[in-house]
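Following: one structure in structure tokens, then a few remarks.
Every protein chain except one is present and positioned as in the full complex.
Right after this comes subunit A.
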Amino acid sequence: MITPPFEFSLIVTAAADVLTVEVAGELDHQTSDALVRTVVGHLSPGGAAFRRVRLDFGRLTWIDSMGLSALLAVHRHAGAVGVTLHLDSRPGFLERLLTLTGTLDHLTTTVTTTAAAGDPVPEAEAG
């Protein structure tokens, strides 16, 4: 028996040069796309000039591999426009996943020169 998933929601707050996105519920193959689209939408040229993106995971209930893929995509987009990514209030399961996959340092460091740098900013990939 699988318990019904918690409602997935994204609450976006833009204050000064910080974009905060509170991610609640399950970040998985069904919902991860929405996160990427939301963040990329706010970082698009012509919008407000953010210097930081804070993802708040205080109410995250689960993350799967596609959820992690979304975090990597968000990080890549942020890096491409010189925005620093912060992963706040990480629950234990998220911390363990980031540690296991060796992505924690990568995601919390601004990398402006990825292998994909110079390529046009890609569209979010469907899950």
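Keep this in mind: contacts are C-beta pairs under 8 Å (C-beta built on N, C-alpha and C of every residue); 3 or more make two chains touch, one makes a residue touch a chain; residues count from 1.
What we mean here is this: contacts and distances are computed from a predicted model.
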> Considering the UniProt annotation of the chain absent from this complex, which name among "ABC transporter substrate-binding protein", "PPM-type phosphatase domain-containing protein", "Crp/Fnr family transcriptional regulator" or "Formate dehydrogenase major subunit" applies?
Replying inline: "PPM-type phosphatase domain-containing protein"
> From the list A:9, A:44 or A:101, which touches the chain that is not on show?
Replying inline: A:101
> Can you name the residues of subunit A that touch the chain not displayed here?
Replying inline: 1-3, 29, 65-66, 68-70, 72-73, 76, 100-103, 106, 111, 113-116, 119-120, 122, 125-127
